[in-house]
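With one protein chain withheld, the remaining protein chains of the complex are depicted in position.
In order of appearance the chains are A, B and C, and numbering begins at 1 in each one.
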Amino acid sequence: MASRKLTRKDLADAAEKYKQWGRWGPEDEIGTLNNTTPEDIVAAAKLVRTGKVISLALNFDHNGPQGAKSKYPSLGRVNPVHTMLRTGTDAYAGVLDHRGIRAADDMVVMPLQCGTQWDGLGHVFYENHMWNGYDCRNVTSMGAQKCGIEKTKSRMVGRGVFLDVPRAMGRHVLEDGYGITCADLDMTAEKQGVAVRKGDYVIVRTGHMEAKLEAGSWDGYPGGDAPGFAFETLEWVKRTQLAALASDTWGCEVRPNETEPGINQPWHWITIPMMGMTMGEIFYVKDLADDCAGDGVYEFMFVAPALPITGAVGSPTNPLAIK
Amino acid sequence: MASRKLTRKDLADAAEKYKQWGRWGPEDEIGTLNNTTPEDIVAAAKLVRTGKVISLALNFDHNGPQGAKSKYPSLGRVNPVHTMLRTGTDAYAGVLDHRGIRAADDMVVMPLQCGTQWDGLGHVFYENHMWNGYDCRNVTSMGAQKCGIEKTKSRMVGRGVFLDVPRAMGRHVLEDGYGITCADLDMTAEKQGVAVRKGDYVIVRTGHMEAKLEAGSWDGYPGGDAPGFAFETLEWVKRTQLAALASDTWGCEVRPNETEPGINQPWHWITIPMMGMTMGEIFYVKDLADDCAGDGVYEFMFVAPALPITGAVGSPTNPLAIK
Amino acid sequence: MASRKLTRKDLADAAEKYKQWGRWGPEDEIGTLNNTTPEDIVAAAKLVRTGKVISLALNFDHNGPQGAKSKYPSLGRVNPVHTMLRTGTDAYAGVLDHRGIRAADDMVVMPLQCGTQWDGLGHVFYENHMWNGYDCRNVTSMGAQKCGIEKTKSRMVGRGVFLDVPRAMGRHVLEDGYGITCADLDMTAEKQGVAVRKGDYVIVRTGHMEAKLEAGSWDGYPGGDAPGFAFETLEWVKRTQLAALASDTWGCEVRPNETEPGINQPWHWITIPMMGMTMGEIFYVKDLADDCAGDGVYEFMFVAPALPITGAVGSPTNPLAIK
Partner (left out) sequence: MASRKLTRKDLADAAEKYKQWGRWGPEDEIGTLNNTTPEDIVAAAKLVRTGKVISLALNFDHNGPQGAKSKYPSLGRVNPVHTMLRTGTDAYAGVLDHRGIRAADDMVVMPLQCGTQWDGLGHVFYENHMWNGYDCRNVTSMGAQKCGIEKTKSRMVGRGVFLDVPRAMGRHVLEDGYGITCADLDMTAEKQGVAVRKGDYVIVRTGHMEAKLEAGSWDGYPGGDAPGFAFETLEWVKRTQLAALASDTWGCEVRPNETEPGINQPWHWITIPMMGMTMGEIFYVKDLADDCAGDGVYEFMFVAPALPITGAVGSPTNPLAIK
């Protein structure tokens, strides 16, 4: 953790230092997802050795983390509301037969940030700008006119690398407020015998979600204190040239934040709008962690398509690790 | 097309003939998805040769097919309604700053059958039964207690085979009411130099969606007349032992149906509840069709995860063909 | 409270005793709302003496009672989710100007039973029947084909009578589990100098909601223990021939219920399907209570229109007491 609180000046310096606007041209809307090349995808596919598929999604339902007690409630985020439009009980009751088929349909109402999710590049602004320098006014009530999640429709495929930080540190779970450092990430990769390479999809375990699941309550999870990326890991993100980064917490970065009052989620201020990094949150990594610990293989093919909801600033996803 | 109209007796006979209940044990909830083995997945990954990723999803938005004119309106299905919970215009106006971060969030209201989608095994009933003999009363207003789409969470990965039927027939699009036969499918595979194998994900093009997109109107698409699988292809589905079958139409099977009045979607009556076959609908295949016509390669790695919405009878998906 | 637990036999007896099926003809779909005559409405209007209007609605928002801790969670009921379709911040940002008008729009997602509400006659069934003997299968996933709330579109107007039971008993609030008796209701009316007459809309205060509001938490309110109508008040409902009855609790009747295990809300089993009584719940009565205590006038014109949502089994409402 920082020895002193980060100020707006520190953020402005970091914004300048890590800015990648224009790197993939002035029209780019997907940022670091460009780091993955077709060759990387071919190489990633070669990591499929046993045919095992591991989902990194929490199921989407009323048992999700939204609505739990929190210091920082994110207004408007509720758990998914799944309702039926037709049912098997309708079928049984005979009321569907006039349509010549007994079928069930359903519907969901869900905030796109309510569960296992990608934060798209329209999700966070630095001052009045979004990724690549686009004006933040491109994200209106009609959706994101720039950097909508639908632009990532054919992405989210590549080599996945899993970094089990607490395990590498000999622990079950990192404690709330623990800021994962660049050294922690390098140490973890080294212990696991895996190297993070340009274009990778990196999933980092803190154990935070598992602790909540074990406790039987999400209280403190959405917006609460949590382990997570220290602000300094911006350096690591830049150096590794990863495609996207995901974690098992609500917001990836360490909380309480390392900042002066009035600045919330400083790492987000830089990663999304300045660096163009798509971010995965609320990933369920227990099964993957167990599997990797079992076979010692921390790399795999990773496929986690976003739903191309036009103009969305994020998307629920069912990320698959294919080993 | 059938020379005579199919009756309930014909359906009962087919139900008996094609029934696969118990084939994967009495507790099974995913049916033919079991046909794909880990070895098949390893083999599928080897089909990734160029690193090209092609999405088979229509974007999810108010331009979707729901609400278009139709002979058979499916009540309750509307296009996705995407709304913002916070915006870049809020950011610009300064009203988010009290929370210390300028961020946008969003929400969607969507029928799970409104666009590119998997029909899960809770979607259709034969009389009072669903797949594997489960009582249809397992699908209540609280969702599917059996065969919910979340049970497929780690599936939808395998070898994809694309069958461009109209192209093989030297045509741009099949006409409404054209029932694709087993012979058509075999001929297409042969012309394309590809064999359908056990455990495959098979995507069949009719050209119907492209015709609607070209016409600039979805009228007639949802529930209207369409080319599609003839009832006899049940035989082909059984023979090939595919994992799942998808198409570019609203409902996969030929419409008008080959049935006497009062029987709607007869092929669905058998494929889903009796055979346990997961079905993909409203797949956007133009880009894939162009690509396959270009390189002559009609097989690829296919990854199309469902969103694990607990108890859902279907799921929107962003299917990826990885070549 | 009952000296012994009510059994299914007791309910069956009550069902028979209080059954009003056919009383307003075999086609009736609104039950006791028929008790109010045009003359009653004319008389009710004469009660408007000062022109004061008092709303009995809780505001509909995320601070509502749904989601609070409860012994008996009612799955699917969430607080209203209000989202904007266009905003003043959009206006300020200039992004609306291309449409020639700066306007805001909005949307709500709300369970119809989430706040101040009418329970319509499609809400509760006795065995396989709903009000007036209609088959319960008339309430399908497509809504209530009989007794939909839209049938009450021109009702919910009449004389309102407010019974402040705790005040009449010299108390601030009735305790959880207190079953209001016929004698309590009669005593309250007498102390208040008001008589309940045929066709009245009767609103009964328990103080339960105010206690929750004072406590700053809804925990225990939705589905939890509460004061409310004892089962015996069916007699009082029948005798008074009221039009509708409302209260300030989640479910009107006393909780824990006076029943053997396995029977929940026994009073509802009879009032709605057998007697045809529309019921108001989660009414906010503090302002009315204060006003009536101040002027000693416990009768008023009452207007509480349901939203005519076709096929709905209930409706949010903003009930007005006009004095």
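Side notes on the structure shown:
Everything below uses one rule, namely that contacts are C-beta pairs under 8 Å (C-beta built on N, C-alpha and C of every residue); 3 or more make two chains touch, one makes a residue touch a chain.
Everything quoted here is computed from the prediction, not taken from an experiment.
When the missing chain is restored to the complex, the residue among A:15, A:85, A:130 or A:185 that touches it is A:85.
Note that of C:108, C:215 or C:293, the residue touching the chain absent from this view is C:108.
The residue from C:14, C:274 or C:301 that touches the chain not shown here is C:301. Residues of chain A that touch the chain left out of the display are 75-76, 81, 83-85, 87-90, 92-93, 95, 107, 109, 141-142. Although one chain is not shown, part of chain B still touches it, namely residues 62, 67, 75-76, 78, 81, 83-87, 90, 93-95, 109, 137, 140-142. Where chain C meets the omitted chain, the residues involved are 37-42, 44-46, 48-55, 57-61, 63, 74-77, 80, 82-89, 91-92, 99-113, 122-128, 130, 135-144, 150, 153-155, 157, 262-265, 268-269, 301, 303-314, 316-320, 322.
The criterion applied here is as follows: only the chains that are shown with their structure count from here on.
Spacing of chain A relative to chain C, judged by their CA centroids, is 44 angstrom. Distance from the chain A centre to the chain B centre is 27 Å, each centre being the mean of its Cα atoms.
Those residues of chain A in touch with two or more other chains are numbered 75-76, 83-87, 109, 137, 140-142.
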